[in-house]
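Missing here: one protein chain of the complex. Every other protein chain is in place.
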Amino acid sequence: MKTLLEINNLHTSFFTHLGEVQAVRGIDFVLEEGDILGIVGESGSGKSVTSLSIMGLVDDPGRITEGSIVFEGVDLTKLTNEQLAEYRGNDISMIFQDPMTSINPVYSIGNQLMEVILRHTKMTKEEAKERAIELLKMVGIPEPEVRLKNYPHQFSGGMRQRAMIAMAISCNPKLLIADEPTTALDVTIQAQILELMRSLKDKINTTIILITHDLGVIAEVCNKVIVMYGGMIMERSNIESLYDNPQHPYTRGLLQSVPKNVTGKKNRLIPIEGSPPDLLSPPPGCPFSPRCPHAMEICLKEAAPLFKISDTQFASCWLHHVDAPEVEGYVKVAGDENE
Amino acid sequence: MKNYYVQRVLYALFTLYIVITVTFFMMHAIPGGPFTRERHLPPEIEAILNEKYHLDDPLFKQYIDYLGGVVTFDLGPSFKELGLTVNDLIREGFPSSMNVGLVSVIMIIAIGVPLGIISALKQNKFIDHAAMFLATLGVTIPSFVIATLFITLIAANFTFIPISWVNDPQNVGDAIFRYIGPVIALSGYSLSFVSRLTRSSMLEVLRQDYIRTARANGLSERRVIFKHALKNALIPVVTYVGPMAAAILTGSFVVERIFVIPGIGRYFVESVSNRDYTVIIGMTIFYAALYIVMVLLVDVAYAFIDPRIRLGKKMGD
Partner (left out) sequence: MSHTHLSTHELDSERRWVISVNKNDFNYVESSKKLNKEQIRPSLTYWKDAWRRLKKNKMAMAGMIGVLLIVAIAIFGPMFSKYNYSDQITDFSNTPPRMEIYQIEEGTYVFLSAQYRLFIVTDSGEIIERLDQTDTDIVNRIYTYDNHGEPVYLDYSYRLIPDSEIDFKLTYKGVSTTEQYDKVWNTTFLLGSDNLGRDVLTRVMYGARISLTVALVATIVNLFIGVTYGAFSGLEGGKIDNIMMRIVDIINSIPLLLYVILLMVIIDDRGLWTIIITLGSIYWVGMARLVRGQVLGLKEQEYVLAARTIGVRRAKIISRHLIPNAMGPILVSMTMMIPTAVFTESFLSFIGLGISAPQASWGTLANDALSALSVYPYQLMIPSLAIALTMLSFNFLGDGLRSALDPRLRKG
């Protein structure tokens, strides 16, 4: 399979008047064409900042301080804003969390949808309108010819999210980032939107990054998972290994907070005891150590490297170190052979 | 959609009615009524007043009569100046006031809004600090200070600028330059306020999620700002500009006094110091009516900008 996106050692910080908020602290992952990658983690763990970094949309006091984001061989961090704009909405597009506030209230849905199409294609206005109607139909909006003239406030939350998806897929993006696309919606609508995204993935053949609070959603939709915490990757894995054999205490905590029977769709995370770290002056060690049931001296001093558990599973936890105490369920990984 | 406009018009009419009523009864709340405090009325005026206001009628009947007058755009005679009516004063004073006011309003919008946008886009850069410093000075220095500064510092050194209004200018220079002082004094505050308002509104809008969406769709920065942000950012500006225009078009009491402009602001101040009660009531109602009409226009403009107002609430799924 072909590599679509490769992120190396990404650091993104916000330079506020209180100091540097290190929202993302060294993230690496590789995305292959056709992947559906889930990113999961508590609120404030840096998921949105990661996706905004890929889009080149980190807001002003913030900027990428280190690392690269290579999309189809091009390092996006080296591009100017104008060059990036060619990618946005075209090759890479994004769906945001809150459909109520994410569409401009003073222009009609059709106006905003056609605007994106006209921006990235050579279509005429009429063709763009045809395409817009087709897209609205595709995302399941009835009477698209009429709805095209409607304004956002005339749409319900679910409909707006469909409209946003229509905008995002209007130019057949190679990468679609969805940042908690269902969090703000009713439970029944959530399922519909997820189903829509899955069906669209096959129709337009795109790669997806799906950010969510909800491990249940990830299990249903994704083939790869990243668990984030405190701006770092805690565990990275394919879907089966993560659920069958979680290798990070944080992942275990998350899984335990998901109800086992999947009858109710609302698998919101119940936060683990304690609160997320302050990213303004993060302690030097593993961000999870203050809340970790197995915290060791070293965890407070140094963050662990990503230990390779298998070809498809990596976990950033010192418990995998040969010298660490035995804890049931955690695999030991051999140390450096050079020793 | 029609509903909205009808509702707004009715609302404006109702407010105007309240204004007339309150003003009328406030004036009659003066012990002994507005017309008896002054002992030395010329008998001719006394006669006209009696004829016009039927001062011996019960209060309620007087009120109905006055309302009737207002409905037919008749604001009654002056209480102090024989033979003059309030309508005469307005007819005489309004054109000058409106000329100066119109130029000022145009200046305020044409300079204030772009200045605010530039400041917002260059937030915390030099130009932003400079513009906002001036704007802060502008909203803190009263118009009579601006006017006197202008007269003592600028007009004194550039003698081609008249320091007081030239009524029938003989040459083109006077016709144009006589506007400089009044317009600067009249627009100083509002221009500063509009640019500050535009700036903060623009900054607020630029933080909104839909602006991020527009950027995420790859739109150029120009389009993001001038199409997506500007229209939203102008909503509060429009709200301010409407009533402001009403206040400025009717002339300013202060500026007209300093520059000796024969506008209705000056007549109003004169009527206040002369205790010309009928003129005070009439002018107040005229001012209020104009103000209410401007507020109504703002509501209409609102509906143009914001479809949520134009089209009402959700149509359902």
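The letters A and B name the chains in turn, as written, and every chain counts its residues from 1.
As a convention for this text, a contact is a pair of C-beta atoms (placed from the backbone, for glycine too) under 8 Å apart; a residue touches a chain by one contact, two chains touch by 3 or more.
Bear in mind the structure is a predicted one, so any value in this text is a computation, not a measurement.
Of the options B:Ile64, B:Val145 or B:Ala175, the residue whose C-beta touches the omitted chain is B:Val145.
Checked against the full complex, the one of B:Gly69, B:Pro169 or B:Pro243 touching the unshown chain is B:Pro243.
Panel shows chain A; residues 8-9, 14, 16-18, 21, 26, 28, 30, 274-275, 277-278, 280-281, 283, 289-292, 294-302, 305-308, 314, 318, 321-325, 333, 335-336, 338-339 of it touch the chain omitted from the view. Taking the whole complex into account, chain B touches the unshown chain at residues 12, 14-15, 18-19, 23, 26-27, 29-30, 136-137, 139-142, 144-145, 148-149, 151-152, 163, 243, 246-247, 253-254, 257-258, 269, 272-273, 275, 277, 280, 284, 287-288, 291-292, 295.
Convention: only the chains that are shown with their structure count from here on.
Centroids of chain A and chain B (each the mean of its C-alpha atoms) stand 52 Å apart. Per the touch definition, chain B reaches chain A in the complex via residues 208-210, 212-221, 223, 227-228, 231-232, 305-308, 311, 313-317.
Of all the residues in chain A, the ones that touch chain B in their complex are 55, 57, 59, 81-82, 85-90, 93-94, 96, 98, 101-108, 115-116, 119-120, 150-151, 153-156, 158-159, 164, 167.
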